[in-house]
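Apart from one protein chain that is not included, each protein chain of the complex appears where it belongs.
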Amino acid sequence: EGGKETGSAGVSSLPRKETLYVGGLQWGPPQNFNPLSTQASFPLNNGWRMPLLYETLFLYNQLDNSLEPHIGLSYEWVDDLTLRIQLRKGIHFNDGSPLTAEDVAYSYLLGEKYPVPWSATMTHIKEVVAADDYTVLIRMKPENPNRLYVLDSLGNVYVLPSDVWSEIEKKYDYDGTKIIQEFNAHPIASGPYKIAFYDDTRIVLERDDNYWGKAVFGKLPAPKYIAHLIYKSNEASSNAFRQGQIDVNQQFIPKVWTLWEKGAPFKTYLRKPPYYIPGSIPSLFFNMTKKGLDVPEVRRALAMCIDYAKVVDVAMSGYSTIVRPGLMLPVYHEQELIDTRTLESVSYSFDVDAANALLDSIGAKPGPDGIRVLPDGTRLGPWEASCPYGWSDWNATLEIVAQSARKIGIEIRTKFPEFPVWLNDVQNGYFDIAMWLSTNPGMAQPWDRFRAFLDSRNLPPIGKPVTANYNYGRYKNERVNELLSLIPPVTDENTLRELYTELNLIFIRDLPQIPLMYRPSAFYTVYEGVWTGFPDEQNNPYNIPPTPISGAFVKALYYIQAK
Amino acid sequence: MGNEYVLEGVDLTRYFGIGRLRFAAVDHVTIGFREGEIVSIVGESGSGKTTLAKIFLGLLRPSSGEVRYRGEVLRLRGQRERRAYWSGVQAIFQDPFASFNQFFRVDRFLQDCLKVAGIQASEQEARRIKEEACSFVNLPYHEIYNKYPFELSGGQMQRLMIARVFIIKPSVLIADEPTSMIDACSRSTILDMLLSLRKERGMTIVFITHDLGLAYYVSDRIAIMHRGKICEEGEAKRVIEDPQHEYTRSLLADVPRLMAEWSLE
Amino acid sequence: MKGATRVLMRSPKFLIGVALLVMVGGFVLIYPFVDIRDPFEMVGLSYEPPSKDFPLGTDNFGRDVLLELAYGTRSSLYVGILAGGIALCIGVVIGLLAGYLGGFWDNILTTVTNMFIVIPSFMILILVSIGLNSRSLLIVGVIIGCTTWPWTARAVRAQTASLRLRDHVHIARISGYGVMRIIVTQILPYIASYVFMAFILQTASGILAEASISMLGLGPYNTISLGTMLNWAIMFEAMGAGAWWAFIPPALLIALFTFALFLINSGLDEIFNPKIRR
Amino acid sequence: MRHYLRYFGKKLGWTFLTLVVAVTLNFFLPRMVPGNPVDAIVTDLVQGISDENRVKEIYETFNSEFGVDKPLWHQYLIYVRNLLRGDLGTSFGQYPKKVKDILRNAIPWTVGLQLPAILVGWILGNVLGALAAYRRKLFDKIFMPLSLAISSFPFFVMALLMLYLFGMTLGWFPIGGAYAFDVLPSLSWRFIGSVLYHYALPFLSIVIVTIGTQAIGMRSMAIYELNSDYVLYSKLLGLEDKKVVRYVFRNAMLPQITGLALSLGTMVAGALIAEIVFNYPGIGTYMFSAIRQLDYPLISGCTLLVTVSVLVANFAIEVVYGFLDPRIKMAQLEDK
């Protein structure tokens, strides 16, 4: 376990022209290469589905919110509860054994037996069966079906070789916590790469020239090696990137345009602001149990006083458009789902005067120190606005929020504890205002975003951690719960639009959270000094999403070339 | 016999150091001082004179043995007992430059003496006492009262120390080499003052010195100290003229004199 | 005493040190009156280079660096003095007691002191800072003070132990003074100059310690200090952005401060420690 | 000799006591934090699981895995027992890695960077300080304020400035890491060269500051010694300056050794931050990320490691010092 390890090839240096350097996907030293672990290291990190070692059935494409065939060739709903998946033939693991429907079923079921990244999905699934070697059937639980989650799982569940993993299961005596700790230094997987080397500063993958895709796609990925350099801090990583030591970087880099100002071969997906495509919505969370913060007008006034343009410019380096009320991303496939005109009635915008007027109207008068006091004597502040330390764009955002609030007589102080401390406080409800973001893009969006923010079913009381979703502020609304359970089975566009519009309406009216900006799910910044042909907005014939290495981005590896 | 001693040490021993380095700085010393007499304790450097003095003063606890003051064993528990003892037994130390708190003016120093003596006097009365004490030691009060000790000469400081004793009026004074740090010419002044203190007050004076000539000049009795032990004790004249102990004899032989030959063979 | 002032006036080190301190101190005290804006106010864009509006440019938050410096220096000074004061009090009290009482208490107190010296105080500082959920300048100063006292304690103890055997202390004892009174009137004045120097050094090390833990992100919240400025600059990649104005001025100010205090200290040292001088 | 042994026996006992205190502080201080670090690990796992019992179950499994469900004193006992077995526990942040393994990777880098740097700085500082004391005049006039100025730079500030100047602006040196991004550890010249090249800047930044601090101490020690009676006496007996100066340096150097022992704690701690600035894969960097993740076992491991090495170094220096300096030997023998 641990320690240095050299792969079979015994690489000692990485020829620059054969190596694709990636960064920003792994910050600590490698912990394990176990696809069942939430702590797994590059390229298995939870949250990024990088089909380099293990692969998923389909590849999620964020550009159009679709699933592209990979191991799975196609899927269809046989009935309301059953999904049938057709697998590609001729796929084999790197030990030579074929990948079959059995393996897929086995992999799904691991999620039921043990706490693995797709365990949540399995709470909706009754069974996964191999109809034949190349057909898989997923049957949902009739009492708790969720189409969205099941679809999402197609791009999320790694397909593991069942024989290898049953051995591992046996080795640990079917003890889940042990199994997910298996280090798995030499993964038997179906992907195009193998682990060649790792230590605390880098993880190096080497191409498997026997990859099944060679026959299917007619070629292999271009880089012989993929190396992920591990930096201890953002600045170290971005400095390395500036020096051309990283080709594909997934990292927040302030003022990214300065990279190519002097003609250096850097680029982002979009050449102009916001440079990246939005993926989630960082928002201000209010603790609804705190006096003063439980007054909707106060929250609304706050929402109106924040200078969103400044948030975008100063804190986010312009990597967002100015946020609009509601929880929909400014992308076509989500905007389609709401009726903007209906929402206008509850909408708000940056307007300090209006915010002040609103507070005046509820009788919140400024005290001698300029901080307003509600008629019942509640002083509007000091409230602590917190987010984890070191999340620099967020830290800056909260500073702006605090500054803005002062202008309308609300006192907000910032606080940036270490992530675990912060998380613990926030989950248990020990906070005033916190900043957190919505769940990642995927097939379950935007529904999952609303679920995570607003679902109040099984909400634990203050003092017990909220873990099933992000409703840390303990917002409760029965109608929202109802709407959330209505959406998943719906396929009809119009019904969906109605439901989403209502959800947004309630959200904007109650404002349990204030969306602050749009954040890319991945900061995709590339250096083309060595490898060229990375997709961007103008030149993307293969519809490759700018999600570094993850999901459908893998296609890019076949098209890039060394200079 | 025990009763005629004002201050008395019985079988006093004091060890320093530990293990191999442990040694007795004062080694089973028994000595007593009668009312109104001057006793000199003479010994070379490191013979334990100062240590003995500190034991008598209650500044050091003896490893064994006891100090008796007016027949009672000294315990010094509690503030009251200490005050009582120290208003009866006082000291002057070797180095006048180190004996003063350099941060307090002379007047404050004298004022503190009044407090120690337990004199509660009006401002005028206090001033009178201070002036009297100063004139006793030939110091002009009005000139020095506002000075800091470091503005005085060594002789003046040592005289102030005597003024202190003059105010406190102890019955026993332990003077630990009070003249060793001041110049020869001022030395006699100090000695004379000590002598007149005794004359006026009947004070018992324990005079510690390494100088036999000095001891001879001032004292009634002399005790010779050597390596922590008192090796000879007796009438001053007798000790000098007819030394009994081997050490005393060699000491006397080795002291350079003016009239006698100093054999260097 | 008068001589000492005269010597001080002639010591170029002392004078330069004081001059530096006065300059910086003056800037810190006066500038906020000249420029009455809120230092937290985000007046520009991030990392604007020095210009007429912003003599030292802006930081990542678009705040005026010069104004921040004024407030940051103030906080650093505050922490330094607070930490120095606390360290001094603890150190002096422990040192005096250990040195004066001797024996058993000395053993106990010296052992504790030595422990704190050998266990790197910075480690304790880190551990405590992590443990605290809300960190203000006050708290940071207090914990720095509580972990950096042992040096002072050790030195004060040594001095006290030798002073204790001085005759004037004996005189005080046979004058019937109590322990506290002796310590305060007979010993403290003698080590006062030393204590003052220790205070200066402790202040310098307080400023450094604040900067260090702020650099690690364990500094006070909602506060501009030289350390947090550096921390922001690093966190927001001022270096990569070429925004030297965001981190060089605070870095230099920290060094300048320590330098000035060191100068004053060694100037004083020459006066109180004649052997050092040549 | 017996006394000498007894002295060191005592010293050893004392060192051990300090160790116990250090271990205890190490355990309790980070655990003053209100949060439960397990939450961070588990949160990812249970996201989206709506079945409450399931969530609870997972929580409990992990809580007992880390022992955080037991009362603190019990955890402490377990901690001490494990320590005695050489087990520093499992990292929270890099779960399921062992702290021991993490540290094992970091130690060579830290020791390799700091030991030479501090020693070189110490030696150079002493030599220069002594020279300044002896030469005085112009050399001292320039050197003295300079080293005073340099020593006023905290390690990390120096590291920062050097990184910016020589790494980012001038591009003479790499800007971080222990070796180039495109080589892998092996016994090749390329690798070794790369390691040395990356070593230069962090090494220099530590050396320079150490020189400054040590030079000042040495200078005043040497001046003190130069003024002492034995120097005068030796000179009056006609000894040549060279020899007298050698006496002086030796005597002034010796107390600096204790200085080294005592300031080791400060120096090591300071140099750890320099590691962070240079992204050097040493203990400092690990500690930094451990702090971020509230990884108690790793934090405790790092601080314990640093504390223990400082303790051991102190003890060793004390022993050696006694043999080098007869004055101290006497003092040690007389020590109560």
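Each chain carries a letter (A, B, C and D) given by its place in the written order, and its residues are counted from 1.
By our rule, a contact is a pair of C-beta atoms (placed from the backbone, for glycine too) under 8 Å apart; a residue touches a chain by one contact, two chains touch by 3 or more.
The criterion applied here is as follows: contacts and distances are computed from a predicted model.
Participant: Can you match the unshown chain of the complex to its UniProt protein name from these: "Phenylacetic acid degradation protein", "NADH-quinone oxidoreductase subunit K", "Heme exporter protein B" or "Oligopeptide/dipeptide ABC transporter, ATPase subunit"?
Facilitator: For the chain not displayed, UniProt's protein name is "Oligopeptide/dipeptide ABC transporter, ATPase subunit".
Participant: For the chain that's not shown, point to the residue among B:61, B:128 or B:257 touching it.
Facilitator: The one listed residue touching the chain not shown is B:257.
Participant: Have a look at D:71, D:86 or D:238 and name the one touching the chain we're not showing.
Facilitator: With D:71, D:86 or D:238 as choices, the missing chain is touched by D:238.
Participant: Out of D:139, D:197 or D:247, which touches the unshown chain?
Facilitator: Hidden-chain contact among the options goes to D:247.
Participant: If you put the missing chain back, which residues of chain D would it touch?
Facilitator: For chain D, the residues touching the absent chain are 228-230, 232-240, 243, 247, 250-251, 254, 325-327, 329-330.
Participant: What residue numbers in chain B mark contact with the hidden partner chain?
Facilitator: Counting over the whole complex, chain B touches the hidden chain at residues 44-46, 138, 153-156, 181, 183-189, 191-192, 211-217, 237, 240-241, 250-252, 254-260, 262, 264-265.
We adopt the following convention: only the chains that are shown with their structure count from here on.
Participant: Can you compute the centre-to-centre distance for chain A and chain D, using the mean CA position of each chain? Integer Å is fine.
Facilitator: Using C-alpha averages as centres, the distance is 39 Å.
Participant: Using mean C-alpha positions as chain centres, tell me how far chain A is from chain C in Å, no decimals.
Facilitator: Chain centres of chain A and chain C, defined by C-alpha means, are spaced 45 Å apart.
Participant: Hey, how far is the Cα centre of chain A from the one of chain B, in Å?
Facilitator: It comes to 89 Å between the two C-alpha centres.
Participant: Of all the residues in chain A, which ones touch at least 2 other chains?
Facilitator: Where chain A meets two or more other chains at a single residue, that happens at 233, 239, 389-390, 418, 421, 425.
Participant: Which of the residues in chain A come into contact with chain C in the complex?
Facilitator: On the chain A side, the touching residues are 233-235, 238-239, 242, 253-255, 258, 310, 313-315, 317, 389-390, 392, 395-396, 399-400, 402-403, 413-418, 421, 425.
Participant: Would you pull the chain B residues touching chain C in the complex into a rising list?
Facilitator: On the chain B side, the touching residues are 54, 57-59, 79, 82-83, 86-87, 89-91, 93-95, 98-104, 112-113, 115-116.
Participant: So in the complex, which bits of chain A are touching chain D?
Facilitator: 1-4, 6, 11-16, 19, 21, 27-29, 31-32, 38-39, 46-47, 115-117, 119-121, 123, 149, 176-177, 181, 197, 199-202, 204, 227, 229, 231-233, 236, 239-240, 243, 245-246, 389-390, 418-425, 427, 439, 448, 457-458, 465, 467-469
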